[in-house]
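I have a structure I would like to understand better, so I am pasting it below and will then ask my questions one at a time.
What you see is the complex with one protein chain gone and the rest in place.
Chain lettering (A and B) follows the sequence in which the chains are written, and residue indices restart at 1 in each chain.
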Amino acid sequence: MVRIIGKYIRFNLAAAMEYRVSFLVQVLGMALNNSAFIFFWLLLFEKVGEINGYGFREVMLLWSLTAAGYGINEVFLGNGRFLSPIIYRGELDVYLLQPVPLLPNILCSRMNTSGWGDLAYGIVLFLLSQELTPLRLLLFPLLCLLAAFLFSAINVLYNSLTFYMGNAENLAGSVYNMVLMFATYPGTIFKGASTWIMHTLLPAALVIWIPTELILDFSWEKGLLLLGADGLMILLAILLFRGGLKRYASGNRMGTRL
Amino acid sequence: MILEIEGLNKSFRSPVKAAGLSGQVRSLVKREYREIRAVRDVSFSVPRGEMLAFIGPNGAGKSTTIKLITGILYPDSGSISVLGMDPHRQRKALSLRIGTVFGQKSQLWYHLPARDSFDLLGSIYNLSAAETARRVAELTQVFELKDFLDQPVRKLSLGQRIRCEIAASLIHSPEILFLDEPSIGLDVVVKARIRDLIKRLNEESGITVFLTSHDAGDIEKLCRRVIVINEGTAVWDGSVKEMKYSLLNRRIIDVKLEEELNLDLEGVTVLKSRPYSAKLEADLNRVDMREVMEALIRHNTIQDINVSTIPMEEVIAHIYENRTAGGVGTWEA
Partner (left out) sequence: MGSLRKYAAIFRYTFRDQLAYMPAFITGQIFFVVIIFVFFSLWKVIYGTKVLLAGLSLSQTLWYLTFTETVELSKCRIFQTVQNEIKDGSIAYALNRPYSYYGFQTARAMGESLVKLAPIMVLGFLSALLFVGPLPGYLGALPFGLILIIGGLLLNTLWMLNIGLLAFWTEDVTPFYWIFQKLIFILGGMFFPIDLFPDWLQGTARALPFAYSAYWPALTMVSFSREAFLTGLAGQGIYIALLTLTGAALFRGALRKVHVQGG
C-alpha cells in the first residue's frame, strides 16, 4: 500500500504539472488568502490585548495547525471530500475491483493542489510566529498529521451517510467547512451547549483546540485522552463506511479519473 | 466450472417522490420506497475458457449481475462462486484473478500517459517492477499501443483509449475478463479490431470472457453461448445459433416472379409485394418450409429465390421489444 500511495502522490503531482501555471497560482493564492486573516487578528489584538487566554501568538498557532493539518488532508487524502459523489455516481466500482485496502485507496487517489498552499502556509507560520522548543518541533508535525486524519474521518463519516439517506454531499461539505471555521477561533469563546457540539458532532476541539493546548502546555494525560477520542472518531467513520458498502447500489454514469 | 451462480436475487430501494407540497412534507417524516427487483432468481454456470455473451435491454439487470459476480454489490440471496471464491467475502483475493472493463468507467488517469496508469496498476496488483514492465511490453505488442502509450489519455481517440482500457484490465493476467459494453460508441472498423483482439486473447491465453453488449456483431462473432436477461430474469441460456432458430424461428424469402405474387398460406406474411418481386416472412412454428416452397412453385412462376434467416440485430431488437414475454419455450411473437 505504501508503494501505491507513493505512486498516487507522484502521479497526481505529474498531472498537476501538466498545468504548471495554474498549479503555482493556486498554491500561492491559497497562502495569500490565508494571510489576510493575520491582519484581521493583528487589528483585533491591537484593540483588545487578550481574548479568554488567547493572544495573537496563540491564535497564529491555531492557524498554523489548522492550515497544515487541512493541507495534509487535502494533498494526501484529498478524495475524502468527494466521497458522496463517488458513492452516488457509482464510481466506487473501480476501487472495489482492486486488491488494495479500500479506504486508503480511495482517499489517497486524489490530490487537491491548493492544499499545498495551506500546508506551506501552516508550516511557515508556525516557524515564524512561535517560540520554538525541541518538544514543540516534535509535537507540531505529529499533531498536524493527527489533525489531517481527523479531518479525513469527518469527511468519511458524514459522506458515508450518502449510503443511508441519499446524497449527503451538501451536509458533509457544510460540516467540513464549519469545523474548519470553528478551528481557527479560540475555543474559549464558545460557551454551553455549543462546546459540547464542538467536541462531538463538529469536533473542532479534537482537531485543533486540544492539540493547540498540547503544544502550549503539554501533558501526557491530555495527549492520551486526545488519542483515544481521535481513535474513536476514526473507528466510527470506518464502521459507518463499511456498513454502508452493503447498501452500495453502484450506477452507470460516464466518467474518467481526473 | 469457473463460475457458478445459484438462485441469485438483488433488489434496490428507491424513494418514491410524492407530488405536491403536502406530499413533500409527508415524505420528510416518512419516506416511501419502491422496490425494484433488479435480479430475480438467476442461475447459470460457465466453464473455463468459454466466451459468453450476456445480453438484454437497458435496465434488464446485466450490469447488476456482473457487479454481483465481481463483488461490487452484495446479493440479497443466492450463492455465487467465482474461481471457488465468494466474491463479496473474498473481494480482494478475487480481484487479483479477474479483470474488468466497464466501458463507462475508466481505470486510466485522464491527464497522464497510459504507461503511467499501467505502472500504477502493476503496483496495485502486487506485480514487481520487472513483471509490470514485461507485461506492459507484451500487452503493447498484442494491442499495438506503441504509438500512443506515452501520450496523455485525454489526447487519445476513443478506439485507442478502449484498447488501453482493455490492456489495463489484463495487466495482472486475470483468468476471467468481464467486458461491460466495450464497443459502445466505436466505429465499425475499430469494433472489428477490438473483436479480433479479444478473440485472439481467448484462443492464445485461454482466458474466460464474459461479455455484455448491445452489438449483434460482438455477440455473433465472438461468442458461442448467450444468456439473455430481461426484467431481472434469465430468459434464454444456450448457443447463439440456437437462439436465432428457437426464439425467432422465421425465414425471410425473397422471390422474383414473372407475374404478381399469388400466395395465401397460414404462417406466411407478405412483407412487400411488387410486380415481379416479393418479400415474405415464414413462421416455421406454424408452417413447414416445404409447404411454403410447394405453394410458391404451384401458384407462381419463379425466376429466382433467396431464403435467409433473420439478422441477429433483429433478433435482439425483437427480444428487447417483447420485454414482458415469458421464459424460454413460451416465446411467441
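In this section, contacts are C-beta pairs under 8 Å (C-beta built on N, C-alpha and C of every residue); 3 or more make two chains touch, one makes a residue touch a chain.
These figures come from a predicted structure and were not determined experimentally.
Trainee: Can you list the shown chains that the hidden chain touches?
Mentor: It touches the following shown chains in the full complex: A.
Trainee: Which residues does chain A use to touch the chain missing from this display?
Mentor: Chain A touches the chain not shown through residues 21-22, 25, 28-29, 32-33, 36, 39-40, 43-44, 46-48, 51-52, 170, 174, 177-178, 181-182, 185-186, 188-191, 194.
Following the convention adopted for this analysis, only the chains that are shown with their structure count from here on.
Trainee: What is the distance, in whole Å, between the centres of chain A and chain B, each centre taken as the mean of its C-alpha atoms?
Mentor: One centre to the other, that is 44 Å.
Trainee: Which stretch or stretches of chain B touch chain A in the complex?
Mentor: 12, 15, 63-64, 67, 70-74, 91-93, 95-96, 98, 100, 102, 104-112, 116, 119-120, 123-126, 152-154
Trainee: Please name which positions on chain A make contact with chain B in the complex.
Mentor: 3-4, 7-8, 11, 14-15, 18, 90-94, 96-100, 105, 166, 245-246, 248-250, 252-258
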